[in-house]
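Only a single protein chain was left out; the remaining protein chains are all shown in position.
Order of writing sets the chain letters: A and B. Residues in each chain are counted from 1.
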Amino acid sequence: MRATLSLRSTAGQATRTVEDLDPDPKNGTFFVRYSSTYPFKSHNVNALEREDPELQTCQHQCRHQERFDEREQRECEQRCEEYHKEKQWRQREREDEEEEEEEEQYEYNPYLFDEESWKTTIDEEEGRVRVLERFTKKSKLLRGIDNFRVSIYEANPRTFSVPNHWDAESVSFVTRGYGTISLVKHDNRETFNIKRGDILRIPAGTIVYLVNKDNHEKLQIIDFVHAFSVPGHFETFFGPGGEGNPESFFRAFNIEILTAAFSVCREKVERLFGQTKMGVFLRASEKQIRELTKHASSSEGGLWLFGGGNKSSGAFNLFDKKPSISNNYGKLHEVKPHEFKDLPKLDVGVSFVNISRGAMAGPYFNTRAVKVAVVVQGKGFFEMACPHEHQEGQWQREKESGPHYHKVRGNMSPGVVFVTLPGHPVVVVASNDENLQVVVFKINSEHNERIPVAGNENVIQQLEKEAKELSFGLPEKEVDEVFNNQRESYFFPGPHQRQRHGGGRASA
Amino acid sequence: MRATLSLRSTAGQATRTVEDLDPDPKNGTFFVRYSSTYPFKSHNVNALEREDPELQTCQHQCRHQERFDEREQRECEQRCEEYHKEKQWRQREREDEEEEEEEEQYEYNPYLFDEESWKTTIDEEEGRVRVLERFTKKSKLLRGIDNFRVSIYEANPRTFSVPNHWDAESVSFVTRGYGTISLVKHDNRETFNIKRGDILRIPAGTIVYLVNKDNHEKLQIIDFVHAFSVPGHFETFFGPGGEGNPESFFRAFNIEILTAAFSVCREKVERLFGQTKMGVFLRASEKQIRELTKHASSSEGGLWLFGGGNKSSGAFNLFDKKPSISNNYGKLHEVKPHEFKDLPKLDVGVSFVNISRGAMAGPYFNTRAVKVAVVVQGKGFFEMACPHEHQEGQWQREKESGPHYHKVRGNMSPGVVFVTLPGHPVVVVASNDENLQVVVFKINSEHNERIPVAGNENVIQQLEKEAKELSFGLPEKEVDEVFNNQRESYFFPGPHQRQRHGGGRASA
Partner (left out) sequence: MRATLSLRSTAGQATRTVEDLDPDPKNGTFFVRYSSTYPFKSHNVNALEREDPELQTCQHQCRHQERFDEREQRECEQRCEEYHKEKQWRQREREDEEEEEEEEQYEYNPYLFDEESWKTTIDEEEGRVRVLERFTKKSKLLRGIDNFRVSIYEANPRTFSVPNHWDAESVSFVTRGYGTISLVKHDNRETFNIKRGDILRIPAGTIVYLVNKDNHEKLQIIDFVHAFSVPGHFETFFGPGGEGNPESFFRAFNIEILTAAFSVCREKVERLFGQTKMGVFLRASEKQIRELTKHASSSEGGLWLFGGGNKSSGAFNLFDKKPSISNNYGKLHEVKPHEFKDLPKLDVGVSFVNISRGAMAGPYFNTRAVKVAVVVQGKGFFEMACPHEHQEGQWQREKESGPHYHKVRGNMSPGVVFVTLPGHPVVVVASNDENLQVVVFKINSEHNERIPVAGNENVIQQLEKEAKELSFGLPEKEVDEVFNNQRESYFFPGPHQRQRHGGGRASA
C-alpha cells in the first residue's frame, strides 16, 4: 500500500486517516470515501489543479505499477484524478466552512424566526399569548407577506379566557389539547368543540372566548393572522375587563358617554369596569366548564363546519382528511382555500407535515405559495437554495454574473418559524430522535403546486432524452441513474438513516 | 353631618363643595355624585390606597357611630370605601386631564382631518374644488387606505363646469343642490339629474361635466377617489381650455402634432387652445342650462341606474332607500358595494348618518370596514378606543404589557373628516344645537358588520351566564343591569339629553 501512504504524506494538512482509504479488494488499489457531512460545494479538476504535485505523484505511481496492464493503469490514473478532485473539494469546503462561520457572525438567516423573534403579549399564571415579530423585521425579502402575522395561544387546564376581538382575520390551528371556542357575532353565538388538528377560520371582529376543558393538558392554538386593518399590525380588544389585565376598551370612553349609552347610573358602570388584575386566563369551576361547553358543536366524524350556511364558521379536523402523501418516512395532511366556503377570500391553505425520525421531506419547490411553517414537535433542520443576496445593495452584482444559489440552513425545534419562498427548492430533515411535526400556512395557495426535484415523481424525469443530455452534458443513462433511483415520493429516508441502514453510498 | 364635614377637610385639594355630597334621606348618611364630565379613567381601592388617612378616618367614624347597628356600620364603611374610590378616580382623572392637555400640545389626533388638511385646487368666483391631504400625512396607521382620497366640488347656482377626466375612479355623493352630470365615454354620452342624496360611481377616464341648474342653491358633491394609477395621487385632465385656468392638455403637444392629428391648419388649433382665464366654473344662460339639462335621466322613483346594462353608470338616491336603522335619535341610510353592478370591483360602500341633536351613535365597531366620514352639517364630537401608540417606536412597549386603549377624541363640524379603523369601538355625539349629518365611505365594505357594544342588540348579551360572570367577575345580574337597560339600538339619547330629561343617572 505504498501508494496510500505517499498520498497521505503529500496531502499534508488533511486530517484523513488510513481508514478513509478504502482498499478495493478486486484490484488491490484504493478509492476514497468520506464519512463527514461537509457541505456540497465547488470543484472539478481543471488545468491548473492537474499540476498539483500530489496528483502528479499519484499518477506517476500508477504508470509505474509493474503489475498493471494498460487498462488497469488508466483506471488507476483515473482514480488518482477522482481522489484529487475530492481532495480539492474538501479543501474548498473547509474554506467555505470557515467562511460560513465568519458569515454566521454577521449575516443572519432571513427565513428563520427563533425564540428571540417571539414577544409575549399576555403572560399570566394560567396562560399566555405570544406574537411573532413582523416578517420584514428579518428581511425585506419577506415584504410580500408582511401583512401576515403569527401568534400562539396557550391556556392551562380548566381555564376560561376572557372574550375579545381582533381587528384582523385569522386561520387557526389547534396543536394541543381539548377545548371549546365560542364565536360571538352581532346576532348569534356559536360554540364548537376543538381538539388537536382542528382548523378554524375566525373573521375579523368576531368576539371569541375559549375554554380549556381538559383536566391535565394545555390547550395550544397557532393563529395565522391577516392584519389588513393597519397593514402588518393587529390588536386585541377586550370588552370585559377593568383598569388593567385586561383593560376594558369601554374605559377609553368618557363616563358620561357610557352612562348614556347603557342608560344606567354611573355607579353601575364604574362597578363593572372598575376592577383590577382579574386576568385574561381564569380558572373555571367544574360546573362553569360544564355549562360553558355543554352546547358545543363538534367537528367529529368529518363534519365540515366551515361556511355551512351564512351563519356558521367553525372547525374541522385536518386529521379526518386522508393524507395527500403518506409513506414510511412521513405524512402530509392539507386543506386548500377553496375548501373554506362563504367567507371573505383569504387565499391561505393549511397543512400538517409529520416527518418520521431520521427521514426528510424534499427537495421540492412550491410554484406560487409562500409557506410559513411553525415547528410543533421534534427537531431537525432545513436547507433552501436561495439566489438572493441578503443585502439589497448586492442584488446588482448577482444580476450581472448569472444566478448563484447559496445554501440557507436553519435548525428547527418547537416554536421555530421558517418561511419558504416560491420557486426556491427546499428540504427538511428530521432528527434521529423523534418525528418532526410542522404546521404550515400557505399564502397564495389556490393555484400552488408542489414540484418535486427528487424522488419517484421528480420533474426532471419529464425531460426527453435530448433535453437531459444537452442539459446535463452526460448520457441519459447517467442522468437517469441519479434521478430514477429513488422509489419514494416527497418523504425519503434521511441522510443519517441511509448511513445506518447501509443505503445508497455503501451499496455503490 | 359630621362625617361629611370631616371628609371635606381631609380631602384637601379636592374642589368639591357641600352640594357634591348628597345626603341619603333614608338613613341619614351620604353618597357622592359628580356633575362634572371627567373622563372615565383608572381606579379601584387597592391595598396601598386603603391606608389613605381620609379613608381611615371615615371608616373609623362609621365604626364609632353610636346609633349604627352592625349592618349599618358595615354599610357605612362600604360607602366610605366607595367614596374613597371615587376620590381616587377624580384625582387620577385630574392628572390624566393635565396629561392630556400636555399631550394636545405635542400629539395630534391621527384620525381627524380638519380645515388645515384641505387644499383648494381650483378657486374661482363661481366654484371651487378642494382635495384632502393624503391619509398617511397624518399617520402611518392609515397606510391601508392611502390609495383613497377625498375631494369636494362646489359650484354656484346656474353654472357649468368644464369637461375633464381623472386618472382615478370615484364614488361620489351629492350633499347639496340640484344639477345634471354628463358622463362622456368613447361612444356615448349620458346625462343624469342629480340632487342631494344621489350617489354616483364615475369610472376612471370618464369625461365629466356638471350643470348647477338651480337658481339659488349651491351644488356640492363629495368625491371619494380611488387613486390606483399613481397610488395615492390623482390628477385632473382638461381637454377644453387654453393657456391656463384651465390649461388644456392639448397644449402639451407640439403644434405640428395637433395640426396633423386634427388635419386642420395651425391657426384653427391656436384659436381653440390659445385662450386665457376662461375659468373652470362658468355662468350659463337660462337657455344654455335648459338645453344642457333637457335630456337628463333621473333617479326619481327609486330608479337604480347603476350598472343597468353595460353602458350606463348613473346615480341613485340614497334617501329613496329605507333606512337600515331609524329611531328618535338618528337615522342610518346605507348602500353596499354589491348594489353597484357591472362595474370594476371597488369594495366601497356609502352611508349617510343623521344623528338627532343631543343624541349619539354607538359605541359600536366595524368588523372589516375602514370608514372615512365627512361631516356635512352640525357639530359634535367622536370618541374612539385606540390601542395603537401614535409613534411606531412605542408599539413594542405595548405588546409587552397587554393592550392599553387610549381615548381618541375629535371635534366635528362641517368639512371635518375622520377615520375609524375596524375593531376600534367608536361613539359619535351630536351637539345640542342641531342634527349632526355625516356622509360615510366604507372601504372593505362587502363583508363588514356593525357590532354594537351597547344598546338593545349589544353583543355582550350573547354571552351565557358563566361567560358573563367569569369575564366581569360579578354576578350575571349586575352585568345585565348595565348591558340590558338601554332599549334603543345604535342611536341613543346623548349624555346631555339624559341630564336634561332626567335620564339614567338621576333615576338611579
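In this text, a residue touches a chain if its C-beta (ideal position, glycine included) is under 8 Å from a C-beta of that chain, and two chains touch if they have at least 3 such contacts.
What you see is a predicted model; the values in this text were computed from it and never measured.
Participant: Kindly state which of the options B:182, B:220, B:317 or B:367 is in contact with the chain not pictured.
Facilitator: Checking each option in B:182, B:220, B:317 or B:367, the one touching the absent chain turns out to be B:182.
Participant: Given the contact definition stated above, which residue among A:144, A:231 or A:414 touches the chain not shown here?
Facilitator: Only one of A:144, A:231 or A:414 touches the chain omitted from view, namely A:144.
Participant: Check the options A:296, A:370, A:412 or A:436 and report the residue that touches the missing chain.
Facilitator: Of these options, the touching residue for the absent chain is A:370.
Participant: Of the residues listed, B:247, B:320 or B:478, which one is in contact with the missing chain?
Facilitator: B:247
Participant: Please identify, in ascending order, the residues of chain A that touch the omitted chain?
Facilitator: Its contact residues with the unshown chain are 33-34, 37-44, 46, 82, 85, 89, 141-144, 360, 362-363, 365-368, 370, 383-388, 395-396, 399-400, 402-407, 421-425, 427, 429, 444, 446-447, 449-455, 457, 459-460, 462-467, 469-474, 478-479, 481-483, 485-488, 492-495, 497-498, 503-505, 507-508.
Participant: In the complete complex, the non-displayed chain touches which residues of chain B?
Facilitator: 119-122, 131, 160, 162-163, 165-168, 182, 184-189, 203-207, 209, 228-231, 233, 235-276, 278, 280, 282, 284, 288, 291-292, 343-344
Rule of thumb we're sticking to: only the chains that are shown with their structure count from here on.
Participant: Whole-Å distance, chain A centre to chain B centre, using C-alpha means?
Facilitator: Whole-Å distance between the two chain centres: 44.
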